[in-house]
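Here you go, one structure.
Every protein chain but one is kept in place in this view of the complex.
Just so it is clear, A, B and C label the chains in written order, and each chain counts residues from 1 on its own.
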Amino acid sequence: MRARELGITVGSLPPGEHNAITDVAGVRVGHTTLIKGDATRTGVTMVVPHDGNVWADGVYAGHHRLNGNGEMTGLPWLEEVGLLHSPIGLTNTHSVGVVRDALVALEVEQRPEGVETWALPVVAETWDGDLNDVDGFHVTAAHARAAYLNASDGPVAEGSVGGGTGMISHEFKAGIGTASRRVTGADEGAEGWTVGVLVQANHGRRERFAVNGVPVGLDVGVDVIPGVAGPLPPGSGSIIVVVATDAPLLPLQCRRLAQRCSLGVARTGGVGENSSGDLFLAFSTGNRGMAGLGSDAPSVATVRTLANARMTPLFDAVVEATEEAILNAILAATTMTGKGGTTAHALDSGLLLAALARYGRPATPP
Amino acid sequence: MRARELGITVGSLPPGEHNAITDVAGVRVGHTTLIKGDATRTGVTMVVPHDGNVWADGVYAGHHRLNGNGEMTGLPWLEEVGLLHSPIGLTNTHSVGVVRDALVALEVEQRPEGVETWALPVVAETWDGDLNDVDGFHVTAAHARAAYLNASDGPVAEGSVGGGTGMISHEFKAGIGTASRRVTGADEGAEGWTVGVLVQANHGRRERFAVNGVPVGLDVGVDVIPGVAGPLPPGSGSIIVVVATDAPLLPLQCRRLAQRCSLGVARTGGVGENSSGDLFLAFSTGNRGMAGLGSDAPSVATVRTLANARMTPLFDAVVEATEEAILNAILAATTMTGKGGTTAHALDSGLLLAALARYGRPATPP
Amino acid sequence: MRARELGITVGSLPPGEHNAITDVAGVRVGHTTLIKGDATRTGVTMVVPHDGNVWADGVYAGHHRLNGNGEMTGLPWLEEVGLLHSPIGLTNTHSVGVVRDALVALEVEQRPEGVETWALPVVAETWDGDLNDVDGFHVTAAHARAAYLNASDGPVAEGSVGGGTGMISHEFKAGIGTASRRVTGADEGAEGWTVGVLVQANHGRRERFAVNGVPVGLDVGVDVIPGVAGPLPPGSGSIIVVVATDAPLLPLQCRRLAQRCSLGVARTGGVGENSSGDLFLAFSTGNRGMAGLGSDAPSVATVRTLANARMTPLFDAVVEATEEAILNAILAATTMTGKGGTTAHALDSGLLLAALARYGRPATPP
Partner (left out) sequence: MRARELGITVGSLPPGEHNAITDVAGVRVGHTTLIKGDATRTGVTMVVPHDGNVWADGVYAGHHRLNGNGEMTGLPWLEEVGLLHSPIGLTNTHSVGVVRDALVALEVEQRPEGVETWALPVVAETWDGDLNDVDGFHVTAAHARAAYLNASDGPVAEGSVGGGTGMISHEFKAGIGTASRRVTGADEGAEGWTVGVLVQANHGRRERFAVNGVPVGLDVGVDVIPGVAGPLPPGSGSIIVVVATDAPLLPLQCRRLAQRCSLGVARTGGVGENSSGDLFLAFSTGNRGMAGLGSDAPSVATVRTLANARMTPLFDAVVEATEEAILNAILAATTMTGKGGTTAHALDSGLLLAALARYGRPATPP
């Protein structure tokens, strides 16, 4: 059950049709989930920014680092010109390279004959070594490729799937989560904009976990639902957030959205712990046709930019959707036992609902 | 009454003696408050980093920008080498220059005879144009100088004082607020460290204001305590946060602390609104004697650095103290009428306490 | 005599009509020069980005820091959204504040009645304390205002004028210099673009000074033309570079131009010495009508962006024009004696021409 199915509403803006990053037209998500034997609990998730050839037709993007104990490839070009030219791969810490080169190989395949160019794809990670044999390098190029090929629009599988398979958040089993928001109003035109968020959540300490300001982590406690007896201290993990929007944004405006992911992480109890790699990427599909990496672009392109004075509702949307996506990542996951017999327990939704009621915020199931 | 006097505790770490930025040994705060006639509601606050000659004996520092619709002078040298060589001035948006040059003049005065150097002081601002005749330029060099000269340790005046005189936060009258936290434990030595925070709070929308996760702003509402009928939309203001610590940090570590101010702002309801200048500065007094701007430094200095793996408790301290300092800024302020008859109402503490109780978080007065 | 009048050509691109930053249509430059008594040798220069109300109609801009021992106000908003909303003031290090607030006052004057807003102007500096009584604060708001009011298009006064009055570069008397380049070709349209550069040059050591790769500083030497017997080591100064272009650039693209100023500084012998404040700002007049600081902007604006793959010629133009502007700043200045009887000697153009000839690069006067 997702948060809204339980009657939990985060914030005030309405979600899109699927309450998922795929509510932004053209965005697709695919997963490869690897659960084998006692200790393989990992995978790959791909977020594909649009339905064209993203290598040749980049989108404006920006990133933010809340804490840098992690990896996101492709940053130099993102920082230089604010263009994203690849699907975004999410996997475990030690498989970033294989996924990165697999994306290069996909670019080579899709490149028109006679064209010579290069690829600088974006791949990010969180560490699943509590449950997964992360040092065993179980992710292959074929797994990355499969995640790309099965990417689809519509509802997105959440929890222990894809790159999120072995992930743990606030000492609950977690993984992939998503949510979206609609920003409407006369100012933004009759139709308004959509903001979608997808997280790979592997961060946070139990005692700080909050839902709508309710101290659920403290209320539930580690006696009721045990924490994770992993080799590293609680909260050692990371969170990757991908934000998509169809609002027509320039690169620095995307970066502004990316920074607001921090605020959603903060509201659910993250502090960018020292060992966390909290890296956020936002892209806009509202401008296309600018440029590949090569010299095939028109000399001057016309693009659109939302007035900065109109951006606060988009910031609100990012904050709300990030909060809800983290909650969905936790709610969708079920208890998992992995490497060395370590178990990550799911958050019991009954206990969550009881905590919300106790703090004056009862859920109102639809 | 401050938050703790009302029985409101934020977070789990204990405060220092005065629950103020001055709990970091050597840090002093001074205010000049200008309230005259119908429309002068402004001032200057000075945070003095230590009790030596800060121009000649800088401290490591770092900053973070949650949103950049504001000013903080002195950033190029802070970014280049992470050294702060001046008191930190806080004032209104249109008086940054006069306070900046007044600090230069203080440096000239304090400079030993025969030495030739230059000053690049740090001054930040928030906009008090709802209540103050900000375009009248009422702050003078003498006001800045007075704030510096009256800086003292011990308890810090809060609310409508100094640079905070005309400020409004979450549509309540606000201004200067402060709080501190002690971080102890065997790892950090017998004595532990202190983290102090001072805010000049002029940011946020009413409906997003939260205390310990309780939606106080929505609960109180604008019918009960009116918002501010100013010329600009609610939430247009800014927040400056200054963090001091005696933990021995390097510049990048200070920057990590500065970024965590964002998380405290988020937890009380800020989103870094577009028109907000949310600029944060953190400095460490734990290393001294490195350098002035000139060539008078020793060739090689020995400094201390807290292990990054030990920093998370300091991050927690910054988040907690920022939250509490914002609340103190609001609680200390009383209703004020200023320019054009505009009134900014104080938050009634009874209503606050009622809201906390209603959401399962009753205050427990000492 | 300017470099080209002496027959010295830098690079391969042609200059604009005046070989000045004012070749970018709408850009104006004004100076206030203060030379009084024995020790006042300072001033203010204003670069006005276009002929409209720049406060209400910002231009895209970006900055770069080669070395940060200096000040440039207005950076937070430039970094956040890449918009410049003010004339750019250049003055001495200790007068940044007064010029900054004077620009705020100009904004207040020019603001339409009934509008309430704020100003975050850009002011940068270099240190003229070798020749000027910089601690005497001789620059007033009236001086800043006068520099703005007398700004004009057409040829730009160079050398010991305006903010450059007391400046010294590579141990020669220097100050303000300017140059421009035309970038044409089918790709960029029939008319092409103009890139203009203005420097306030106060940086560099004698022995590293080069013109077109010729080691002029070593060749001339300090025996022939004495260096400056100031209180600080040679090369302690700074250089500010302002780049203007009518090419339609986005903020990150402006930032790319700003960074290329470093390369022009490097080619003439600068290394971003420790005590230098080498701060560069580039703006594009090729997009207008986006936004003021307030909410008066259209919801969505259409802007143009030059393909990144077409930007290298603009980079070349910035490098060349920066080199030539530094040379012009030195050539236009005449020997000056100031504070404490210190003298900064001009570069004798005959010696320069002899050095160029000796190294196989003879000048070819027109």
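A few notes on this one:
The criterion applied here is as follows: a residue touches a chain if its C-beta (ideal position, glycine included) is under 8 Å from a C-beta of that chain, and two chains touch if they have at least 3 such contacts.
This one's a predicted model, so the numbers in the text were calculated from it and none came from an experiment.
Touch with the chain omitted from the figure is made, among A:L75, A:V222 or A:L353, by A:L75. Between the chain not shown and the residues C:A61, C:V243 or C:M311, the one that touches is C:M311.
Those residues of chain C that touch the chain absent from the view are 66-67, 210, 212-215, 235, 256, 259-260, 262-267, 270-275, 308-312, 315-316, 319, 358-361. For chain B, the residues touching the chain absent from view are 80-83, 187-189, 248, 250-253, 256, 290-291, 294-310.
With the whole complex as reference, residues 65, 67-81, 93-102, 104-105, 108, 116-120, 123, 127, 129, 134-135, 137, 230-233, 275, 277, 279, 293-295 of chain A touch the missing chain.
As a working rule, only the chains that are shown with their structure count from here on.
Taking the mean of the C-alpha atoms as each chain's centre, chain B and chain C sit 35 Å apart. Centre-to-centre separation between chain A and chain C, using Cα means, comes to 44 Å.
Residues of chain A in contact with two or more other chains: 256, 308-310.
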